[in-house]
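Shown here is a partial selection of chains from the complex, left in place.
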Amino acid sequence: MDVGFIGLGSMGSAIAENLLKAGHRLTVWNRSPGPAERLAARGARAVRDPADALRGEATFSMLANDAAIRSVGLHGPLLESASSGLIHANLSTISPGFARELAAAHAEQGLRYVASPVFGRPDVAASGKLTLALGGRSVDVDALRPAFRAIAQTTVIVGEAPEAANLFKLAGNFLLATAIESLGEAIALLRKGGLDPAIFLDAMTERSFAGDVYRGYGARMVKEQSEPAGFALKHCRKDVNLAIDAGRELAVPLPLARLVGANFDEAMARGLGDKDVAALGGLIAAKAGLPTREPLLSAA
Amino acid sequence: MDVGFIGLGSMGSAIAENLLKAGHRLTVWNRSPGPAERLAARGARAVRDPADALRGEATFSMLANDAAIRSVGLHGPLLESASSGLIHANLSTISPGFARELAAAHAEQGLRYVASPVFGRPDVAASGKLTLALGGRSVDVDALRPAFRAIAQTTVIVGEAPEAANLFKLAGNFLLATAIESLGEAIALLRKGGLDPAIFLDAMTERSFAGDVYRGYGARMVKEQSEPAGFALKHCRKDVNLAIDAGRELAVPLPLARLVGANFDEAMARGLGDKDVAALGGLIAAKAGLPTREPLLSAA
Amino acid sequence: MDVGFIGLGSMGSAIAENLLKAGHRLTVWNRSPGPAERLAARGARAVRDPADALRGEATFSMLANDAAIRSVGLHGPLLESASSGLIHANLSTISPGFARELAAAHAEQGLRYVASPVFGRPDVAASGKLTLALGGRSVDVDALRPAFRAIAQTTVIVGEAPEAANLFKLAGNFLLATAIESLGEAIALLRKGGLDPAIFLDAMTERSFAGDVYRGYGARMVKEQSEPAGFALKHCRKDVNLAIDAGRELAVPLPLARLVGANFDEAMARGLGDKDVAALGGLIAAKAGLPTREPLLSAA
């Protein structure tokens, strides 16, 4: 396919590279030019104007949040120069309300919009094994299949409404955030009781909590390894806050989400925003009076 | 081995049966006689005085809580009539403090004590695939191996101190309880947003949350199936409260545990104590104003 | 003074009437005409175009939230037709961020903006004894003094930055919301323990918790009186959410606010939004399995 790509952070770059490898023609744009140049060296066409990334059959975008999408203009101004009938697959994790707004803005310009938020860390993205939650019309989703095949192992059709896919994604990241907080509390309890949390983690993740989340983040917490950040704490916090906001709008009490949100606020105040979300474990340990390897918390 | 067994609830009966099947000689006692008679029909010797279950090489006990153990006398009086050198493998989930007390009481009588709390629901117990967390001296643990092989797939040596195994168990059940609350909140959010939670559960448990806990309890919640109770809500609540108490003693803040504890209180007040712990999902849904199949919550 | 007034709900009407009584010339506008007509009968000039309420020396506004202010146009369009040098005293409880935006928009048009959020229920407003938190330049605040004297017993100069007054107001309403939740929990505990909460309330509010908040809302809770709504639950919920959002932006963990926020979500889902915020007490009682007079909760 002839595909544009907007937003080349660690996730976006890894995804774009898989599109290239699979033989798609790729036009890439990023606010800072470095990542676009690196992809150009591998065969992509780097452009200076994001509008030029909206001229093919489809455009993928992977931006940090609602504000970043607005600042590029994908909520309106930029769409005026898009090819007729272009399908925009928005991989970003945004609020359901903004997804609704974006879908309407695209429809107004005769464009097609498929919410396509992704599950997976950069290493999963690099291996082409992401999970995509898809919200859009079947015909649009099907048209994107050749590209999706290059980047995802699993695609889940959530519904026709784009915002459904975004709510789905937020629910998933809420599960993730509470699992991390919960693991952190369990580990702190064991450490303060004089036990080795590695033995606990091994036993728990053998079968009961066998998934990647408990295994991966648990191992990072046990080793107190919060760098490099696979999933930055500040991004996970953003997603939890979006889940809370969605709960507010729908009047769904989410006490766990709200409590975890308060702990993320503390982590931000302590300067942990750019660390891996597993750094929450270090904060929880510090709050229990345990020693921690995290320099930002060392005095706690 | 020549083994006694005290406490034949659904878990105890399933475990005792596996000991029998593996060829161990079994002497069983239970407060109400029915379960002991059923095991007698399969070859066990049923006794009326629990002291008679303390005459072999080892005794297993599986009782509901600290109070039940005290009421049988296993914290003192009953021990006086035990065979010299008997090893007591206590499978019950109790507080670390009580485990310490029990170990001391056994030592005083020249008896050996191995904390052996189990992970697994009755169906796992029936299949002989439990996980045991073991706290005790190696020589005692090794002496119990022939019996453990009949009931458990995995044994984890937590440490020499019995209370360590109990803290380990409480940390595990705390993970479980927060996973259930978290799943319940995610499902309520999705349902109120008009999404099908079954699709979400499938996607999440494929890899990220692939363990038995998310799969099993998630499926029950999606189907709103809270009977029969594999793991009764009131028992899970007890364990969360024990974890909180352990955190208090060690000065480890466990905000998630405490919050989940409050929700369990509400579930008790609404009459859900004997349902499966997955019934927490129904309560969470009711709190979001969603319809629920649970008659006790139907008006919410 | 020659004063405009925009927004004549129960609070706005009571305040406007005090301005009239004190001899100020009043031009009033409201989306629905009834309240304006009632004030016209007492000497105000009712106008159909809100722009006509921006032609005097000062304009007061009392609107429900950020969105209501935008829909009237007070964030921009409407300001273009205001008298030169007009001072806008915004009594509404809004987010600090929006206050900043409004102040900038006014400055751009050569207008003056004083954030003036009020503390007090409609009966306090009617008696002219409100407390005003003021954020603005001294010269502007001083110019408004003749009008403030007619409506407030106390004015607190929070600072020159308008948003400071709004943050101040949100902190106050957060205190209020947690006091209500806390009273509700204490009362439920006592009632379930068979005690009379009225005796407790009397003793506690004699000296330790002697203020209006514990006395007033406590009495409503003890009597389970949630109508008429002095301060609607949905409005209090809005303010708690604004406080949480302010905490998020400043990275201040507000676990209590967040938890209370979840309970407000549940109250909304149960249909209590238009009741007095004291209705939270009924919800808390229902969650403890206590009978309640609130029909919406009666089955709980």
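Letters are used for the chains, namely A, B and C, taken in the order the chains are written, and counting of residues starts over at 1 for each.
We take it that a residue touches a chain if its C-beta (ideal position, glycine included) is under 8 Å from a C-beta of that chain, and two chains touch if they have at least 3 such contacts.
Just so you know, these numbers come straight off a predicted model, no measurement behind them.
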Notebook entry, point to check: If you can see 3 copies, how many does the complete assembly in this structure contain?
Noted result: 4
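The working rule: only the chains that are shown with their structure count from here on.
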Next item on the list: Find the geometric centre of each of chain B and chain C from their Cα atoms only, then give the gap between the two centres in Å, rounded to an integer.
Entry: 51
Note to self: Using mean CA coordinates as chain centres, what's the gap between chain A and chain B in Å?
What the structure shows: 37
Item checked: Junction residues of chain A - those touching two or more other chains -> 247, 251-255, 259, 263
Next item on the list: Over in the complex, which chain C residues touch chain B? Could you list them?
Entry: 255, 259, 265-266, 269-271, 287-289, 298-300
Next item on the list: Flag every residue of chain C that touches chain A in the complex, lowest number first.
Entry: 241, 244, 247-248, 251-255, 258-259, 261-263, 265-266, 268-269
Checklist line | Complex interface listing, chain A residues touching chain B | finding: 96, 119, 131, 133, 154, 156, 158-159, 161, 164, 167-168, 170-172, 174-176, 178-179, 181-183, 185-186, 188-190, 192-195, 199-200, 202-214, 243, 246-247, 250-257, 259-260, 263, 284, 287-289
